[in-house]
Structure formats: structure tokens, C-alpha cells
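The other protein chains are all here in position, but one chain of the complex has been omitted.
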Amino acid sequence: MILKDVLGALRDIGKGMAVVQRAPRKGVATKLYPYELPELPPVSCQSLALITEADGSDRCISCLLCEKACPSQVIVIERKRNPDGKGFVLERFDIDLVNCMYCAACVEACPVSAIVTIGDFELSTYDLQTLKADKEFLDAQGRRAKQWYSPKHGVEYRDEHGSIVRAPLAEQPGGEAARLEAKAEEGKP
Amino acid sequence: MSETTLDDQVRKLALGVETVYHAQSPAAYRRLGERLYGAGYDFPQCLSGVDMEYGLRAVVNLRRLRDQAEVTLWLDVAYEAPQVPTLCDLWGGLEWHEREAYDLVGLHFSGHPDHRRILLEDDWTIHPLQRRYDTGGYLIPEWRPKPWPEAADSDQAPVEAAEAVTPKEAETGPSELSQLKSLSAAFAAKLQAQGITSLKALAELSDEALAPLATAIGLKSAAAVAKWREQARQLREGA
Amino acid sequence: MVPQDRPALRSIPIPKDRRYQPRHVGYSALKRFTVRELLSYGLLFFALAALLVTIYSLLPWLIKQVPAFVVGGELSGWGQVVYGVLAAILGFTVVAVAALILILMLRKYLALVQNRYGPLHYGPAGAFQTVADAIKLLVKEDFTPGKADRLVFTLAPLIVFVSALLLLTVIPFAPGWVLADTSVGLLIIIAAGTIGAYGVLLAGWSSDNKFGLLGGLRATAQLISYEIPLALSLLTVAVWVGSLNLSAIVEAQRMWWTALPLVISLLVYLIASLAEIKMVPFDLPEAESELVAGFNTEYSGMRFGFFFVAEFGELFLLPAIAVTLFFGGYHQPLAGWWDFAEVLRGWGGFGEFLANLYGLFWFLLKTALLSWLVMWLRATLPRFRDDQLMELCWKVLIPLSLVGLVVAVVLRLVFK
Partner (left out) sequence: MTMLRPTELAPVPGAQEMLVNLGPQHPATHGVLKVVLGIDGERVTRAVPHIGFLHRNHEKIEESRTYHQVIPYLDRMDYVSGLQNELPFCLAVEELAGIEVPERAKYLRTALFELNRIISHLVWIGTYMLDLGAITPFLYAFRDREAALDIVERTTGGRMLPNYFTFGGVRRDINPRFWQELTGFVDYLEGVLPEYEALTVEAPVFRARTVGIGVLPPAMAINHGISGPMLRASGVAHDLRKDQPYDAYPWLDFEVITRREGDSWARSKLRCQELYQSIDLIRQCARKAPRTGPYLGKGRLKIEAGRQRYRAVEASRGQLGVYLYSDGGPGPYRSKHRSPSFTNLQVLPDLFVGQRFSDVIAILGSMDIVLGEVDR
């Protein structure tokens, strides 16, 4: 009886040891971060950016919706009347990236897909003050970004000429790509 | 679609099972608590303090595991006398919830064995969830308490309604069908609505009747009904 | 609700040089620790260990080559002093290097079975990581808690370390390569282990820390209890062989290892030595999830380093003793049937040296395999509870070791 228990225990320990010894076959799970950069999806929500068109003009129309939608109230926008025509011109667009929660509420609120979230891990800094992002920084982030997602336009990316291209339907979030294609076919005529 | 409407029905049933008792005085609150404990509400879910701007409110959510009935009990007290009788001798699970309500909202639970702050420091001076303080914890200068609502004072009826809660009456719902392990209260009620009121009736269902019944109560396949039927048969054989 | 008054954001340009840029340095060692590397580093470490052990073991012979220290064939007074100092320094080096190698091996092995890289950045595939750690420990602040007993606090790690060092003196690494070829070698092993328990207890008590005290008490109870089955299982070897001299014990195992008749004692010895090393599943004295770090909670710098080196030195020394007593020591397997060392010895003086190196190779290989078994267990098992530990010792291991003793006596009466 005791012998049976002891042998059972030894067998179970042996099973555990066998599991441990087989583990190296699964390969290394570690990602050596600055040397191996992760493949981030377009919806990835690591940092914020403002998108400018290929000709340098802002997408932002200064409607202040993102400022109102922000739960932690980190967006500060100042605008003035456009002297040439109707609408507004941005004077200031600041985001306090220290207090930002990266919840993408501003992205959901934006009617023109001007503010987007991007997959950018490289925001580490020695000085917190540098994380109070101004418009220049956010525009630079937008120019650096390879791909991004917004509810209005879906997944977009910047091609080699700097102009913004909408990703093919198969890569867009949404059920099967076929469904989206069928929908697009309907919309054309 | 039957699938989407099903959840609505479940929701309405769940809402319908829940009863709200509005205690008019601390003594009535305590008495109601004891009545509900006697009526088999064994599972304490939550105790919340709410600042109603005319006074403070303690809200208790209870559940009866036997038939999953839910009940809500609340008591309004004035800012000047926020004493609420404790219920944590009945439900031990409310002890920390009462301490939290004291800590954050400022309700005082008389009879609580360990009446201290729980989340904030001992020497904290304010109860931050009161509406007179802003998010930073500072007093809002223009804040004024609202007058005590008249209607709530005059209405004494709910106490008698709660007195009527007895274990027997509470069991009029799924009753015998509640012996089935995998059957929720909502589905038991749906089965009853379809005329399946006893284990016998469920056990004697024919295979042909399964699919229409499943459609009628909003299930996609007849498998779940068949499983209930199997359980009912086993229970009857065991008995 | 008043709206939250938020100070205006400072609109300052971001200096480009303050932005973090990953440094893509030349990085050749970005690869897994493979079997090939394991072998090559094993050979490297073997060469290092063999060099040190050879010098250490040849020390008595070397010191007698200096005429000033020899009086009538024996060492003079000054000669003995110089010999003692040199032996201590070399012994420290051997234990420290063994510990450093074993720490690196343990970390690499754990990393391998845990799907990670392990040390990677210092030296090829992280080979110099433990050296860097040792340097870090040396230059760290040597902190003593205010209410600690300073003398005992300083002394305790030294006691632990010296007890590990004592074990080294009696182990024969090759024929004749033993520092103290004494006829009471087994007794020294038992005595050294008992002294180590004092060091751990004093360390836990003197550091004026509750976790330290708990860990020290646990360690004392554990070490003293496990001394008994350890000593009893060592005794069976003495009964079987008929000698307390380790060289004689090794020579007796030329053909058949002691492990074959004394398998029960071997099992007891292996389990008890796990407890002596304080390795999982018996690492209660320093259970980091319960006692933070146990008896060495308050230790830092090189004092902690002494504990660390002693622990991993024992991870080398206790398997080494097991090899000496049970697995034929420096003999190759079945040496009584055909021995390559004899072939080497036939070449004359230098051949004898080569034969000794050959013996050292087998000794270190067997020790490494036993150490690897300990590491494997460490990678697999959680730790026991203190009372289960005691039950295992007093209710299982001690009766078992007594059975082993009886078996040894009966076998000796029958076969010899």
C-alpha cells in the first residue's frame, strides 16, 4: 500500500520532469525588445498621432469632439476662425501622453479620422515633460506611422510616395472579406 | 429572430424576479433584513452607499441560491443621523461592504463589530463619495442639500409587502423543476409557460415534442431540452 | 459638480536628442543555448576546473619542491604556515569558480527548459554573466542593520563558507590528488556539515529580522535533522569498504561501484544532500515567497556572496562526495576490467600525470551529471512544507538509512 503510494508519487514526479525536459522543443518565447521589434496590428493602441494628408494639410477640422470625449481630459485644443473661408484653423493641439489612458475614445469620436492610434513602442523617455505632446510631435508621429485604424476610414497606410491609401478590404476589421467586398460592390453603382 | 428575443425574455424575467423593498425607518430596515434572511435569501451580493443629495442611502442586493431570486433593500437616512443597523451578523459577506460604505459614503452602521475605515487611512477626515466633495476631495462651495422627498415619507406600504414574503410563497416559482441542475430560473418559467410544470411532464415528453418545445422557448436545438428530460427521468427513477 | 480645473499644458517642443532611440549594436549572440554550445562551454569549464583542481591537489607536492620549507622530509613551521595560507586561497578559488560555473549552468539550464534565453549579454552567450555578478557583489555596499550583532553578523557567512571549504580538503580528485589524505575523511565530512548549521542559525539570529530568524530556525532544524540520515548513509559505505579513508574507499570501487549493493543508502544520501544544499524541493530556509529571503534577508554585498558561493559550492561538493563514495570516484566505469588510466600510466612520469587528468575528467563528469539531476529537480518541483520536511526525514529517511545500514552489514558478512 505504502509502496504503491510511493511508486505513484515517483511516477508523477517523473511525468513532471519529462514535461520540463521536453519543453525546449517549443523554442524560445522571449522577444529581445529593442533588437526584435514586434509586429503590431493596425488597431494597436500604443500611442496617438495626428494624420496629415500627402500635401501637408491637416485632416483635423478643430471640431473639439475628441476634447469632449476624452475621459481623462488630456486633450487641449485652441482654434481660431479661418480668415479665408468657413471653418476653423488649429492654433494648438496638445495631448498629455503621461495622463492619457490610450483608450481611443478620441479616435471613436473623430468624424474625419484625423486623430488615430498607432502601434509605436518607442515613447520611452528620460524626461516626463517630453511626453506632453504638441501638434508638431503628433504630426511627426503621424508621418512616421506605417499603418493605423480609424472607425471612419478603416485601416489605412502610407505608401512610399507619402500619400494615404486605404488597405484592401481583406485586411479591414470585419467579418469575412467577401462580405465587405460584396457591400462595396453594392455601393459603387 | 427568436435568438435575439430570447435574451430579452430572459432579461425581463430576471428583472421581474427582482423585488425592491424601500425601508422607511432603521428599525424597519433591520426587520426586513431578518425577514428576508428567514425567507431564504442566503447570498449577500452587494451593499452600496449612495449619496442622494437629500440624505444617504444604503442599498443591499441579496440573492437566493435556491431559485436565483434577487431582492433589493434600501434605507434612506438623513445626513445628520446616518445610522443604519448592521446586517453583517446575518450575512457575514456584508461586513467589508459596510465598512466600505462607511469609509467612502459616510453611513454609520450601528452594531457593526469592526466599524473602521477600510480603504482610506484611519485619520482621513472626509467621506469622498459624498456629493459635496469634488473629485479632488475639496468641498464644493455652492453645494446645498436638497429637501427630503415628501412622497417617500408618507408611503408605508412596502413594509407590509415585505412582511408577506415567506419561504413558501417564494417557492411558487420553478418549484419542482428547480431540482434540475442545469435549468435556470428563467428557463423553468418558460417551460412552465409551455405547460411543463412538473418533472413528470418533462420526463414523459416524446422525442417529437422536443423540437417544437425548444423553438417555443427560444432554444436553437432540442439538445438542451433532451438533457433536461434525461435529468428529470433520472431524478424520478432515483426517487 | 464643478468642472475640473486643469492647469494648461506646457507647449514645449520635444528635443530630438531626448527621444529614446534603440541602439542597434552589433549583436552576435542572439541565439539559443544549443547542445553544441553546451558541450563546448562544458569543455571550456572543464579545462578551467581541471587547471584549478590540479594546482590545488598538487599543492603538497609543489610546496615540498621548495627546499627552504622542508626539514628532514617533513614541512617546517614556516612551511606549514605558507602551505596553509596557499591551500586556503586555492580552496577558496576552487569553490568560487565551481560555484560561478554552476550558477551559470543552472541559469542557462533553467532558461532552456523555460523557453527563454537566460544570461545573454556579457561574453559569448552570456558566459561572463556570473563574473559580472560577482564583481557587482564585491563593489556593493556592505550593509549591517543597526540592531544587528555585528560580530556574529560578520562571522556567520564565514562559518558557512569554511564548512563548505572543509569538504574540499578530503575529496580525492585523482589517485594521490588529495589535500588531506587522512584516515578520518568521512568524519570530517560529517563534522563540516554540522558546523555549517551553526553559521546559518547565527546568520538568521544576528541580523535582527523576523524573516531572518524564521529562516535561520527552519534551516537549523532542517540541517541538523538531515545530518542523521546523511551520516548513517555515509556509515554504510565505511561498513562495506571497511575504511574511513576516502582514497581507500575509491580504490575499493575499481570494478564494482558501491552504489550497486548500497542502493538504499545512495537514495537516502541523494535526498538528504538535497536538503543540505537547501535546493528545491527543500529550499524552505530561504523560501522567497514566504520568508522573503530567509536567513540571508539582511545580507548584502560580499557577505551575501559568501552564502551564495557556499550554497552553489555545496551543489558541487555534495555530488562530488556522492561520486567518491558511491560512483567509483575518479575511476572510469568497470576500471577493474580494462582501465585506460593503466595504459597512460605505462608511459612513465608524464603518462602518470595524464592518467590523473583522465581520472579527474571522469570525476568531474560524474559530478556534473549529478548536479544536473539536482537542477532538473529544481526546475520541476515546488517546495515542501516544514512539517512535511521533518516527517520525510524522521519517518522515512532515518528508518530507511537504518535499513540500509543493516543491509550493508549483512552484505559484508556474506560477501567478504
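Letters A, B and C mark the chains as written, and numbering starts fresh at 1 in each.
Going forward, a residue touches a chain if its C-beta (ideal position, glycine included) is under 8 Å from a C-beta of that chain, and two chains touch if they have at least 3 such contacts.
Note that the structure is a prediction, hence the values are computed from the model and not measured.
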item: Interface partners of the hidden chain - shown chains only, full complex considered; value: A, B, C
item: Given C:64, C:116 or C:412, the one touching the chain that is not displayed; value: C:116
item: Given C:142, C:352 or C:386, the one touching the chain that is not displayed; value: C:386
item: Positions on subunit B where the hidden chain makes contact; value: 1, 3-4, 6-8, 10-11, 14-15, 18, 42-46, 48-51, 59, 61, 65, 68, 70, 72, 91-97, 100, 104, 116-122, 128-129, 131, 135, 181-182, 184-187, 218-220, 223-224, 227
item: Hidden partner chain, residues of subunit C it touches; value: 1, 4, 110, 113-116, 210-211, 214, 280-281, 283-284, 287-290, 292, 379-388
item: Residues belonging to subunit A that touch the chain removed from view; value: 8-9, 12-13, 15-16, 18-20, 23, 26, 29, 40-41, 43-45, 69-71, 101-105, 108, 117, 149, 151, 170-177, 179
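By definition in this document, only the chains that are shown with their structure count from here on.
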item: Inter-chain centre distance, subunit B versus subunit C - centres from mean C-alpha coordinates, in Å; value: 63
item: Interchain centroid distance [CA atoms averaged], subunit A/subunit B, Å; value: 41
item: Interchain centroid distance [CA atoms averaged], subunit A/subunit C, Å; value: 51
item: Two or more partner chains touched - positions in subunit B; value: none
item: Residues of subunit C touching at least two other chains; value: 4
item: Interfacial residue positions of subunit A with respect to subunit C in the complex; value: 13, 16-17, 19-21, 23-24, 26-30, 32, 34-35, 73, 76, 92, 94, 96, 122-127, 129-130, 132-134, 136-137
item: List of subunit C residues in touch with subunit A within their complex; value: 4, 6, 8-15, 18-24, 27, 30, 32, 112-117, 120, 376-377, 379-381
